[in-house]
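Got a structure for you, questions after.
Heads up, one of the protein chains got dropped from this complex, but the rest are sitting where they should.
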Amino acid sequence: MTSRTTRIRAAAVLLTATALTVSACGGNDPGTDEGAAGEVEGSTIVLTTITGLAPQFEQYADAYMDAFPDRTVEVRSSTDDAAEYSQQLATGRISGELPDVFFNVDFLADTLATNNVTLDLAPGIEEGKLGDLRLDDFLPQFVGQYRPLDNPEQVTGLPVSADSVGLFYNKTLFDQYGITEYPEADWTWDDMLRVGEQITTASGGDVIGLAAPLGSGADQIVFGPVIQAFGGFVYDPDTQTSGIGQPEAIEAWELMLSAFDSASGPYTATPDPTVNFNAGNVAMAIASRGGVPQVQATLVDVDWDVQVLPTIDGNSTAGGGSYGLSIAQTSTNQDAAWAFLAWFYDTDAGMLVAQEVGGAIPPTEDGIDNGIWRDVSPPPANIAIFGESARTAVLLTQMPGATSAVLTEATTTATQQVILEGRDVAEAFQEAEAIVNAALAEETGE
Amino acid sequence: MSTSPPLGAQADAEPLAVRPAKGRPDPARTPGRRRARRVDALTAGFFMTPALLGFAVFVILPALGGLVLAFFDWDLFGTPEFVGLEHIQRLFTDPVMWQSLGVTAAFVLLGVIPTIAIGFVLAVVVNSNLPGVGVFRVLYFSPMVASAAVAAVIWVNLYRYRGGLINQVLGWLGITGPNWLSDPVWARPALVIMMIWSALPLVIILYLAGLQRVPEDIYSAAALDGAGKWRMLWSMTWPNVRSTTVLIAVLQAVSFISGSFEIALIMTNGGPLGTTQSLALYSYKMAFSQRDIGYASALSLFQLVLILLIVLGVRVLVQLRKERG
């Protein structure tokens, strides 16, 4: 009997030890990993970004090191998978080896801020660490994405590009099927859906008239503004509830869902890389400005352009948002990190390179009006529309914790229920709303 | 032929248990043997220590650490908070969990046996030293060489509704193929086919190694009896690789239960309507897109307990049958 109790005791000790190890390391330990200002000259900082952005950030870093030969920026690329990216930040935090500057994004921003991973940049900017640039110079709604829900006076990330979505259209395909009506600034959603269906029909299904606006059902950058244009809301921070099942939202869903099997062809459960504007078989697509360089590289010998998104009841439906750059609280080279950001956001330095290489739109009033991003050689001839829609864009709603992932999952499921099972739109999205609200209640009730 | 049992089969009868070697008196009976037994145990311990030490520190400890988180609330960045049985209770009221459990069961039922059967036949096919075959044999390993992410993207293209290779081929035969990955009926079989494809190289390699140990003389003996080729395959080759088959079955069960969720993540993201969301994928999404590590751990813990119960149940049944028989 004794050997058995010993064994059980040993197992209990082991379990507790593991739990403690994990909790000790997961928690805040300000004693051991506090950040420091460090030296700027002769410094080396690490900048981590997702793989898709790594090539352009390497070019930014090279330009910076050309300007300041005694400073080093080492660009590390992580992964494009949001889950793996969170894991990497979490492990970096456990070991106190977070990068000095890193990629941040709306659905992570609040969690990173709440857990003191990201540095509050607001005081530093007021102290002049970005030179003459002040927070007021940035477009407020883009900075707003990096204001923690509980501490809105803080700013834990700076937007890189004032990106918004526009309507990309392939004139060559329009002409091929004899459609003379190109998208206009005064188009409504009904116009877009009607012309999209004409093209799909005229091509016998070989060409997609309008890439599914909803995607697989998860594209908040599209459905958010449309719901808002109908007078509804996705998330209301005051009541901390979602309204995706309210009557206004249902109208919006019905409109967006009507694109399937008419203008947009059959539903696909995951984004289909070949039903993509740059594949050349899509006549119209709602896509972000960020995609322009890629389209330029792949759609050669094709006449294409962009137009502002159509309206609903006179309201704009352009969504927008930007990934951001953050500084780690634990960085021991914070001044060097600031120095890099100061160079990067300078309209005459880093932002110039960012506009040239990545086509970025500087997220400041001055940058939008006077930046060289407008001077891109066409196509698209009409690139200036992104300046206007950046100002009016409805940005992705910041939601507490990881509830935006619950939202994504819920709207995707509801979309599939309607398209694949023929479920009633109102029923499906009311259930989705209930799921999101339950998750919100749990998240905010704690 | 029909009267003599396959020769190699008996040497291989109990692949996952150690039997005392034959031709030796029961070691426990004599005092000298008892000492020998202790020496054997010590030697075995000495042989195994490095492996078991590493295994304890880098496999068991992290596994326990992962499972223990089922009793905590943790979002990857904060401090884990003890919540007792909250997540375990949630398991039983979560309809998505039950649906995912069904998907896992379907993956195993649809996937494991075809993988073993196809893998065995293909291994026999390529197990040849005809000149030039070596070059082509490399093709059989290729599904393993491409990373899951690259392979999954390529398969998405093969399955595409319009213009995908599979529907093109079906079109030549006059069949209109379904919208494979977005159809609640077809998405699951489509994924299982892809998973089988990606599992085949490992199975083929293991069977190739297993086939090298099939005693040659059994074939010449059978040839004298005039047994047909397919019959020899079934009645002699197959029983002789039984221990390999057991190993492959275990590995494939692991792979279809928890290993291949990455494929579903990329190809269907668990959809449409959850028809391809296995418990492992559900747990992964819980952990990293909703950052609810605690509940993700509870899901895995539940899966593990279920597997153990099934294995135990089977053992008890086998034992009962033995006792009765």
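Note that the chains take the letters A and B in the order they are written out, and that residue 1 is the start of every chain.
The criterion applied here is as follows: contacts are C-beta pairs under 8 Å (C-beta built on N, C-alpha and C of every residue); 3 or more make two chains touch, one makes a residue touch a chain.
Following the convention adopted for this analysis, contacts and distances are computed from a predicted model.
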The complex has one chain missing from view, so what does its UniProt entry call it, picking from "GntR family transcriptional regulator", "Actinorhodin polyketide putative beta-ketoacyl synthase 2", "Carbohydrate ABC transporter permease" or "Chemotaxis protein CheW"?
"Carbohydrate ABC transporter permease"
Residues belonging to chain B that touch the chain removed from view
8, 11-12, 15-18, 20-24, 27, 37, 40-41, 43-45, 47-48, 50-52, 54-55, 57-67, 69, 76, 122, 124-130, 133-134, 136-147, 149-151, 154-155, 157-158, 163, 165, 197, 200-202, 205-206, 208-209, 211-214, 216, 219, 229-230, 232-233, 236-237, 243-244, 246-247, 250-251, 254, 257-258, 261, 280, 283-284, 287-288, 296-297, 300, 303-304, 307-308
List the chain A residues touching the unshown chain?
18, 21-22, 25, 50-56, 58, 74, 76-80, 84, 87-88, 90-92, 94-95, 97, 273-276, 278-281, 288, 290-291, 293-294, 297-300, 357-358
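By definition in this document, only the chains that are shown with their structure count from here on.
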CA centroids of chain A and chain B: separation to the nearest Å works out as 38
Could you pull out which chain A residues touch chain B in their complex?
14-15, 18-19, 21-23, 26-28, 82-84, 86-87, 89-90, 93, 111-112, 114-115, 117, 205-206, 216, 265-270, 272-274, 401-402, 405-406, 408-409, 412-413, 416-417, 420-421
Of all residues in chain B, those that touch chain A in their complex:
61, 64-65, 68-69, 71-72, 74-80, 153, 156-157, 160-163, 179, 181-184, 187, 266-269, 271-274, 284-285, 287-292
